[in-house]
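Note that this complex is displayed minus one protein chain, with the remaining chains in position.
Presenting subunit A:
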Amino acid sequence: MAGIEIRNLRAAYDKADVLHDVSLDVAPGKITCLLGSNGAGKSTLIRAILGLTPPNAGTIKLEGEDITGLPTHKVIARGIAAIPEGRRMFPKMSVTENLRLGAYQVRDEALIRQRLEKVFTLFPRLAERRDQLAGTMSGGEQAMVSIGRGLMGGPKILLIDEPSLGLSPLYVKENFRIIQGIRDEGITVFLVEQNVRQTLAISDYGYVLSGGKLVAQGAAADLASDEAVHEAYFG
C-alpha cells in the first residue's frame, strides 16, 4: 500500500505564486479528491508531485520517502502514474503505441502484453481500434486511451487530472465507474476534479483548493453537505 504526504508546499511559475502552504495526505488504497474551480492550482499540485514544476518549498513524500524535486522519470519509477489534464495523446502514434508508452519503464514484454490485454478487456473499443492513430479518435475514445495508458505501468498510485473535462455526461459517468474499479483493485487514486457531486460520490476523502490555498477538507460524505465547498465554487 502506498500513500502521498504533502507538507507546506509552495509552487510558482516564474514570479506568480500559485500554491501557498498546501498540506495534504493521499491515503493508501483510497480515492482522495482535490476539488477547486479553474485556476485554483490543482494541476500545478499534480505537476509538483510529478516533478514537472518543482516546488519552491515544502516536501512531498511517497511511502515515507522524500521525492521532492526528483526528475519526473524517477518519480514514475517509484510507482506513480498520471492521467494528465486534456488526455494528452501522442497524436501521430497508434493506440497500441500510446498504451506501450504508459509501460515505458516496464522491460518485461510478457507483462506488457498481459497489461495490454487487460486494457483491451476494460475498453473493447480500443481493441478494435488498436492500430488507429490516437490523434484521429474522438474525445471519449482518447479518454479511454489516456486511462489505459495510466494503468499500463502497473502503478501503486494514480494521479488523475480532470478526467471528465470536455466529455459527454455518459462518458463522464462511465469514467467515474472505472476509477472506482481502479481503486477496488488496490490502486491509490488522487483525483483532481471540478465536478463536485459525482467526484464526492466515488471519493473516500476530499480537499478543496481555492486561490492556491486549502479551504476545506473532510470525508467525502461530509464535504458534500459542507458550505465551504459551495462557497469555494460559487462564493
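The rule is simple: a contact is a pair of C-beta atoms (placed from the backbone, for glycine too) under 8 Å apart; a residue touches a chain by one contact, two chains touch by 3 or more; residues count from 1.
By our rule, contacts and distances are computed from a predicted model.
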| item | value |
| --- | --- |
| Omitted chain (choose from "Fe-S-binding domain-containing protein", "ABC transporter permease", "cytochrome-c oxidase" or "Phthalate 4,5-dioxygenase oxygenase reductase subunit") - UniProt protein name | "ABC transporter permease" |
| Selected from A:Leu9, A:Val26 or A:Leu50 as touching the chain missing from the view | A:Leu50 |
| Candidates A:Pro55, A:Pro84 or A:Pro163 - the one touching the absent chain | A:Pro84 |
| Residues from subunit A at the interface with the omitted partner, ascending | 50, 52, 71-73, 76-77, 82, 84, 88, 90-93, 97, 100-102, 104-105, 135, 149, 153 |
